[in-house]
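Only one protein chain is missing from this complex, and each of the others stays in its spot.
Now for chain A:
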Amino acid sequence: MDFSRKHVRSDCEALLRRFQKTQSVRFEVFSNIWKEMKFAQIFSGNPNNNKEFYHLILDIAYCYFLPPFSFQIRVGGLYLLYSTYHSHPASTSEQLQIRVALKDWEDVKNFEKDAMDAQHLDVVYILKRLMICKALQFTAMPTLLLYRTKRNKQKPMLCEQFIERASRPQELVNTQLLEEMSNIGELYKNMKTSIISQTTTQENAFVNLIRKEIVPQLCTTVLEFYNWQQGRDIIDEHKNSHERTSSQQEHSKRAELLASIKSKAYGEASEASKSRRHRQAERSFSNEEDGSFLKSRHSRLMKPSLRNRTNKQIHMTGDLGKEAIRATLISQLVTMDPALEEKTKNQRRFKF
């Protein structure tokens, strides 16, 4: 079965890639792709090993149904589970169910909630149908565990294009947080000035418990990160375009940057809700004076990212390379602390 795993995974990825390109979450679209690819023929190959093979497909499809994949891919995973369950010839009489682990149930529920909020009726309908048909088995762990330590140690590479775009900085540093922080900053400043005016000595004038410009700094950092994320995709799209359009892009980008710098206090990079992110990334800048304005984005093309291209073209060897990577602010936001990485690696050892 391990032999087939790689191939089944690549087949499923091919299917999901096609689905991703359509930028839709409709079951109709998925079933057209399924029929076009004649995916149900996957069962025709090996009648003897059917049960194990079928479990293998379900295991792989189940991975795509859970985070860290994007909403659209998760919908694709759900449709894949549903289609596999119904396409298998003996699924009604055999004990072949989709295993759902307890630890994943919260993710499933959040997914259902997102779909409901966005009124994706077919997604919710299919999920509920799987429950009603008793297609789900409620288990402790996603797969049967047989203490296979000698198995292939390399982890399967998660397809990067399927993964949800990182948005933790934006979620953490939102308007509410910034407002609260400025309020607290103001309070502190007032308290300090009142205390200083009361005391006669000048020593305490240099006490500073907080960093002065933290709120605007946080704001600009997150905006930079967001712009870099957006810019990475936009640059990919317009890589081969003519000078005219690229210069237009540059102008508009510069204009945005200026606007963001002007809007000092509460510039916000808000994300579209997860269930709509696959359609367009809608950026909104809101500040005290102007209202928010939306900007539509073109579809994503599958091109190597700026970071990869930079790495390919510029070779920085040894310490210089490491320094260069460490130096940028954005890379510091994105990469994990090496000490922490080391720690999590070591935690995997058995303890009696």
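Note that a residue touches a chain if its C-beta (ideal position, glycine included) is under 8 Å from a C-beta of that chain, and two chains touch if they have at least 3 such contacts; residues count from 1.
Quick note on the criterion: contacts and distances are computed from a predicted model.
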item: Chain not present in the shown complex, as UniProt names it (candidates "snRNA-activating protein complex subunit 3", "Serine palmitoyltransferase 1", "Ubiquinone biosynthesis monooxygenase COQ6, mitochondrial" or "Autophagy-related protein 101"); value: "snRNA-activating protein complex subunit 3"
item: Residue of A:113, A:128, A:189 or A:212 touching the missing chain in the full complex; value: A:128
item: Listed residues A:97, A:170, A:229 or A:275, member touching the removed chain; value: A:97
item: Options A:35, A:189 or A:212, residue touching the unrepresented chain; value: A:35
item: Interface with the unshown chain - residue positions in chain A; value: 27-28, 31, 34-35, 38-41, 44, 47, 50, 83, 86-87, 89-90, 93-95, 97, 99, 101-103, 105, 116, 121-122, 124-126, 128-129, 131-134, 137-141, 143-149, 151, 155, 348, 350, 352
